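The complex appears here minus one protein chain, its other protein chains still in place.
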Amino acid sequence: MSALTTAIREQLEQVSVATLTTTLFKRGLRNQLIQAVLPVCRTGGKRKLIGPAYTLRYMPAREDLNKLDVFRDREHPQRKAIEECPPGHVMVIDSRKDARAASAGGILITRLQERGVAGVVTDGGFRDSPDIGQLDMPAYHLHPAPPTNLTHHQAIDIDVPIGCGDAPVFPGDIIFGDDEGVVVIPAHLAAECAQEAVDMTAFEDFVTEQVKAGRSVLGLYPATDPRTPEEFAAWRKANGR
Amino acid sequence: MSALTTAIREQLEQVSVATLTTTLFKRGLRNQLIQAVLPVCRTGGKRKLIGPAYTLRYMPAREDLNKLDVFRDREHPQRKAIEECPPGHVMVIDSRKDARAASAGGILITRLQERGVAGVVTDGGFRDSPDIGQLDMPAYHLHPAPPTNLTHHQAIDIDVPIGCGDAPVFPGDIIFGDDEGVVVIPAHLAAECAQEAVDMTAFEDFVTEQVKAGRSVLGLYPATDPRTPEEFAAWRKANGR
Amino acid sequence: MSALTTAIREQLEQVSVATLTTTLFKRGLRNQLIQAVLPVCRTGGKRKLIGPAYTLRYMPAREDLNKLDVFRDREHPQRKAIEECPPGHVMVIDSRKDARAASAGGILITRLQERGVAGVVTDGGFRDSPDIGQLDMPAYHLHPAPPTNLTHHQAIDIDVPIGCGDAPVFPGDIIFGDDEGVVVIPAHLAAECAQEAVDMTAFEDFVTEQVKAGRSVLGLYPATDPRTPEEFAAWRKANGR
Amino acid sequence: MSALTTAIREQLEQVSVATLTTTLFKRGLRNQLIQAVLPVCRTGGKRKLIGPAYTLRYMPAREDLNKLDVFRDREHPQRKAIEECPPGHVMVIDSRKDARAASAGGILITRLQERGVAGVVTDGGFRDSPDIGQLDMPAYHLHPAPPTNLTHHQAIDIDVPIGCGDAPVFPGDIIFGDDEGVVVIPAHLAAECAQEAVDMTAFEDFVTEQVKAGRSVLGLYPATDPRTPEEFAAWRKANGR
Amino acid sequence: MSALTTAIREQLEQVSVATLTTTLFKRGLRNQLIQAVLPVCRTGGKRKLIGPAYTLRYMPAREDLNKLDVFRDREHPQRKAIEECPPGHVMVIDSRKDARAASAGGILITRLQERGVAGVVTDGGFRDSPDIGQLDMPAYHLHPAPPTNLTHHQAIDIDVPIGCGDAPVFPGDIIFGDDEGVVVIPAHLAAECAQEAVDMTAFEDFVTEQVKAGRSVLGLYPATDPRTPEEFAAWRKANGR
Partner (left out) sequence: MSALTTAIREQLEQVSVATLTTTLFKRGLRNQLIQAVLPVCRTGGKRKLIGPAYTLRYMPAREDLNKLDVFRDREHPQRKAIEECPPGHVMVIDSRKDARAASAGGILITRLQERGVAGVVTDGGFRDSPDIGQLDMPAYHLHPAPPTNLTHHQAIDIDVPIGCGDAPVFPGDIIFGDDEGVVVIPAHLAAECAQEAVDMTAFEDFVTEQVKAGRSVLGLYPATDPRTPEEFAAWRKANGR
C-alpha cells in the first residue's frame, strides 16, 4: 500500500473530489471522475472514502452460467473478492454502468466492512441499499438495484484494470470519495496531488472568507492582484494553515 | 382480491423488493422490477406498498384531443380511473417512461388516498410531488414532473395489461414496493413467493447477525457448510422465526 | 426589471411551478419547464426562486483555449458574468445538458449571493454542491459535477437567448423555481400568468380541502357541477383569498 | 375506409412526409412524425406508404407467458392481427421503441403483403429484414432486430389507440411514408392536408426551379415579393399543376 | 477449434442470425445478440461471418498511458492481438459500446485479413471504414469512428471473457454474423444449434413458399394443422433438404 502513506491520507482527509479533479486536470488527466456515482447515503460532507483500489470486473450474465447455485462455489469471483479485498482498500466494481440488477447486496457489503475494507464503489447499483446506507463504511452507486446480480452480471475477474463510470481504474490507484462522488488518483500522483490539493483548499477557504466579506472574485480568484498572494500568506500564518 | 389474502399481506409486510425479485428469478422471471422508479418520499424503509394492480394506460398526447376542457368529461379515463380504482388496490400507470409531463398531480392522488387506494406507481413523474410525498399513501415515480399530463400524455385505457418501467403488469398482479423500488408479482405466484421470501428474510437476518459477529460468508451464504443449516434452525427456534 | 413588479413577485411567492406551467399550457407554450433540473438542496417547498433571467452560454471546450490560466483574464465571460449579473436577477447557464464537468463552483456561486443575485440555474451540474446547497440563494442543477468547467465547457456569450434543459430562455424572462424544478415565463406573460396562477392556487387549495373531506373529483375538479363555483366563491370570501 | 378516398390517395402519391408535417404544424399538431423510423429498404423516393392505420400493441414479455408454443394458439394477438389487418390498411406496431427483439419477421410480413395490406411500421425492428426489404410492400423500422419477438415483446391488443415512435396513432388515421420516414395524419384532416400538400408541393417545385436558376429565397420563399404569386400562377398554368 | 467442425460450418453457412437466436431462446439464452452492431458493408445477405471468438478488451484511456508512441511497444495488447489472433477465428472487441473513437483502423484490419482471420466485431466503431468495407473479410461495428483509439480506449487484455454489445462472449464461443448483425453461440451448443437451425430454415423456406402461394399462417406456422408436417416432409424430399 505504498502509494497511500499516513501523511497522504491525512492530507486527503482535508480536501474534496472537486479540488482533486483540478490537480489531475493540471496534469492532463480529464477523465478520472467516476461519472454519475453518488454515495448510497449522504453524510453532509463529513465522511471521506480513501484507499487503494482493489477491483472486480463483471461481464454480461449468460443465463446457464448464472443460476443461484453458482454461489455454492467458494472460488466464485464475487465471493472470493469479498473475502480477499485487503483491509484498507476500496473495492471498485466494473458493472458496465448497468444498474438494472445489483452489483452486490447488504450481506456482502457488511462483510467487507467487518473485514476492514475502506469502502466500495460500483457504476451499477446496490440492493439492500437502505441497510448499506446505514453502515459506517462508505458505499457509492448509481441508484438502488434490487434484483440479484446474477440477473445481468457475472463476476469474471479480480484486481485487473477496469473501467468504472467511464474512468480508468488500475489496482492500487488511490480512490477518493466525498458527497459529490468519487475520483481515481493514479498511484504515482497521489503524493503530489494530495499536497497540492491541501494548498488549493487553504487558498479556496481564504477566498471564500473574502468573498463572504464582499470582495469581488476579480484579482482574487485567481490571484492576479499582486496583493492577493500577500494577503493569503498572512491568512495562512494567522490560521495555522 | 383473491390473490392477496390477509396471510400473504402479513408475510409481505416482513420482506423486501430485493428478496422478492430473487424468488421470481428462481422461477425464471427476470424483468419484474419496475426499473428506475423510486418513492416520492423515502420513509427509512418502514412503509411498504402492497396491493393488487389496477392499471391506467397513457399514449402520446395529440394536441387537439388534449386541451384543458377534456377533464370536463366525467368519462375521461384519467378521472374515471381515479374514482374507480378499488380500495386496497395499487394504481399502476404506463407513462411510457416519459417524465417530461406529469402522470397525475396532488389533488388526484389525494383523492386516491381518501378512497382507500393502497398506493400509486408511474414510470413517469408526478406534479405537486412535495404534497404527494406528505401523504400517508405511498407513491412512486421517476422524478418530479410539473407540467400537466395533457402536455405529453393522453389517458386511453383502464385496467388492461401494460408495461411500466420495462416490467409487464397485468391487472390483479400483486404490486410490492419499499424504499428501493417496486416489483410486480404475478398473481398466481403471490402465495409461494411471499412464503419463500419470509424464509429467505429470516435466513438473511441470521446471516447478517453472523457476519456482524465476524464470520466469513464462505460456507455461510449460501449455506454450503453443513453446520450452517443446523445453526440457522437453532437461531429460528431461539428467535421465534 | 419592468416585467417583475413587486405585485407580481408577491403573487409568484404564493404559487408553484406546476400551476405556472398550466397557465403557459393554456397559452400554447408547452416547453417552458427546464427539464430534469432540481434544487441543489430541497427546502421542503418553502423557498422560491424568482427573478428575471440573465444568461451565460457555454460551448464545448477546446483544450488549447481552456487551460487554468484563462481565468487570469478579467474579461473571461464566466468571471465577467459573475460580477455583472444584476442583483435580483437569476443567472441561467446553457451547459448543453452536460454535467460531466461543472458549470460553476462554490466560490463563484457564493459571490453571486453576496452580490444580491436571486439564484442560479444550470442544465449541467455544480461542483462544491454541498456548500452551494447551504447558501441562502437557491441553485438548481442536474446533479453534482466535481471537475472544473474547463474540462468540457467554455463560457462564450453573456445575456443572449439560450436553451436550458430544452427550454428557450430569453434575457429578461421571469425564472421561477420551487422544489419541483424551474419554469421560464416569457416576460410579457408574467403579469397575467402570475394573476391566473394565484386564482388557480386558491381553487386548488379549496378543492384539496374538499377532497380531504371525502368529496369526489367529478364535478369538483374541473368545476362542472354548477354548485362548485358557488361553493368556491363562498370559500374564498370565508378564507380571505 | 371513408377517410382515404381515391382522390385523397392520388393527392398523397404526389407529396412528401416533410410537406405533410408542415400542414399538420399549421393545425397545431407537432408530434405526428413517427420518430427515428426509416424504410427497411430505401427506394430512391419512388415508393410511398399510404393507408389507414390498423394497430397492434406490444407490452414487455413475461417469460412464462412467452414461450415458443404460444403461437400454437390461433387467437394469439400477433397472428390474429396478421390475418385480420384489412387489405389496404397499414399495420402500425407499438413496440415501445425497443428494437432489442423483433416486432415480426419475414414470413408474417410476407403474409401481410399477400393479403393485400398496404405496409407495416414498427417503432422496434424487424428480423429477416433483408427479405422484408425485398418485398413490394413497404416496411419501416428502427434497425434490424434478429431475436424472436417473444424475447422482449408480448402482443396484447389489436386496433386500439397506441403510441409509435412518440406519435399518437388512432385506428383509421392515415399513415403516410416515404424515404424520410412516416407521418400520422388524423383521419378527419386527411382531405384538407392532402389538398394543401399538393398545393405546397407545386409551389416548392416552382421555387426549386427558380432557385436552381439562381434566384434568392428572399421574397420568393415565402412569397413576400408581390410578383412571386403572379409568377407562380403563371407557372402552374404553364405546367398544368 | 474443436467446437467448429467443417460439418457445423457448412450448416451455419445455410442459416441466419435470426434463426440461430431462436435456437438459443429455446435453450433459455436471451442475450446472445451483439446489440446494435451491423456490417461495415452490407453484401445483400450473401456473406456470413463464422468462427470461434478471440477477444480483445478495452478500458477507458488514461491520457498519460495512451500517447501515440505506445504502439512502438511490440507487446502492446492491440498490436499483439492483431498478430496473434488465430487464422479462422473472429476477433471480438469489447469497446464498452463507445464509438466516439475507433476500435481499430484500416491497416490493422487488413493485416487481420492477410493473416487468415475470419472477421472482426466491435461494439464501438472502426476508422477507415470505407476501406474496411471493401475487404473480403467481414467487419461489424456501430458506425464509423475516425479518431484514433487512444483518444478513448486502452487495449488491456487478450482472450478473456468480455461483454460486447451487451452479450457475453467467451473465447472459443462461435461467432456468427449476417446482414442483420452478430450472434454469440456458446461453444458447447454450436453443434446442436447449427443442426436445429438448418431444420428450421428448411421449414421456414417451405412456409415462405406456401405463404407466397396465398396460404394463411394459421395452422402452417407453427405447424398446428396435422397436414402441415406431412406436407413439409414431402417438400423436403422433393427439394432434397
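Structure notes:
Order of writing sets the chain letters: A, B, C, D and E. Residues in each chain are counted from 1.
One rule holds in what follows: a residue touches a chain if its C-beta (ideal position, glycine included) is under 8 Å from a C-beta of that chain, and two chains touch if they have at least 3 such contacts.
Predicted model only: the values in this text are computed from it and were never measured.
Counting contacts over the entire complex, the absent chain touches C, D, E. Of the listed positions D:T21, D:S95 or D:S129, the one in contact with the omitted chain in the full complex is D:T21.
Checked against the full complex, the candidates D:T5, D:Q134 or D:T224 give a single residue touching the omitted chain, namely D:T224. Among the residues E:S16, E:S129, E:Q154 or E:T228, only E:S129 touches the chain that is left out of the figure.
The residue touching the chain not shown here, chosen from D:T5, D:Q134 or D:S216, is D:S216. Residue positions on chain D in contact with the hidden chain: 16-18, 21-22, 25-26, 30, 33, 35-36, 38, 44-45, 178-181, 183, 204, 207-208, 211-212, 214, 216-219, 221-222, 224, in rising order.
The chain not displayed touches chain C at residues 27-32, 59-65, 96, 154, 156-157, 160-163, 166-168, 186. Contact between chain E and the unshown chain involves residues 68-69, 71-72, 74, 79, 82-83, 100, 102, 105-108, 110-111, 114, 127-130, 143-148, 150-151.
Heads up, the rule we're going with is that only the chains that are shown with their structure count from here on.
Here the spacing of chain B and chain C, counted between their Cα centres, is 32 Å. Chain geometry summary: the mean Cα position of chain A and that of chain D are 50 Å apart. Contacts with at least two other chains are made by no residue of chain C.
Interface note: chains touch in the pairs A-B, A-C, A-E, B-C, B-D, D-E.
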